[in-house]
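All protein chains but one are shown at their positions in the complex.
== subunit A ==
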Amino acid sequence: MTTIDLHRLTGAYALHALSDDENVSFERHLARCEPCAQEAAELRATAARLGLAAETAPSPALREHVLRRITTVRQEAPGTVGGPLSARDGRRARLLSRWALAACLAAVAALGGTAVWEHRRAEDAGERAHRAAGTADEIAAVLAAPDARTRAAELGDGATGAVVVSRELDRAVFVVSGMTHPPGGKVYQLWFDDAGSMRPAGVMDPRRSDQVVLLRGAVDGASGMGITVEPVGGSREPTSGPVALMTLPA
């Protein structure tokens, strides 16, 4: 199929009117074609209005069935976490931490002075560059720590992430690849999960889909980390559902 043909498929795609094969190749196209992705999202939303208009009253029995069933159905993790890799599969873990390290080093090098996870408008460029250099050192220290443990996860939509924790340094580094850009005026904010309560841990650079982030603050016994979409500058507590939740390696 030619590219011009593909651009015309947004309508059929939004209506689930493509065959499975066509659907797969069109989704591949969507990942590369921003105008189609935007149009497809709008047409999906339009199709949903056709659905909303068809609303019909369900029987009370349906409510009972569904609410009973969910008590026995386990929820998916935001990313399919493969368990603590270092404990279960040493070789994979080593490969992974080497991958994480390589990715980190490449990213840190590429980022140069912009590996800054906190946007403070007032600070001048010199101070920012200084802080970034400090951040790169701290990231390297966490990755090189003898007790560094890594846990990787698929974050959905083709993004993959790995969190590296050194309990001794009490710091964590998050490495992500293939993250979609947040909507305009928004950033991804990171959180430490302290037994269910979320503690802000800095924001990510909204312009980069691959990055290495030193989580702000000490790990301090946190059991997990989460990512939410927040207004630029970040929030004190999450204002939207998590894009991803990961358990920290022990």
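Here is the rule we go by: a contact is a pair of C-beta atoms (placed from the backbone, for glycine too) under 8 Å apart; a residue touches a chain by one contact, two chains touch by 3 or more; residues count from 1.
Criterion: contacts and distances are computed from a predicted model.
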Hidden subunit of the complex - UniProt protein name among "SUF system NifU family Fe-S cluster assembly protein", "FAD-dependent oxidoreductase", "Iron transporter" or "RNA polymerase subunit sigma": "RNA polymerase subunit sigma"
Candidate in contact with the missing chain, chosen from A:25, A:160 or A:180: A:180
Residues of subunit A (touch criterion as defined above) contacting the omitted chain: 5, 8-12, 14-19, 38-39, 41-59, 62-63, 65-67, 69-71, 73-78, 156-157, 180, 182-183, 186, 196, 229, 238, 240-243, 245
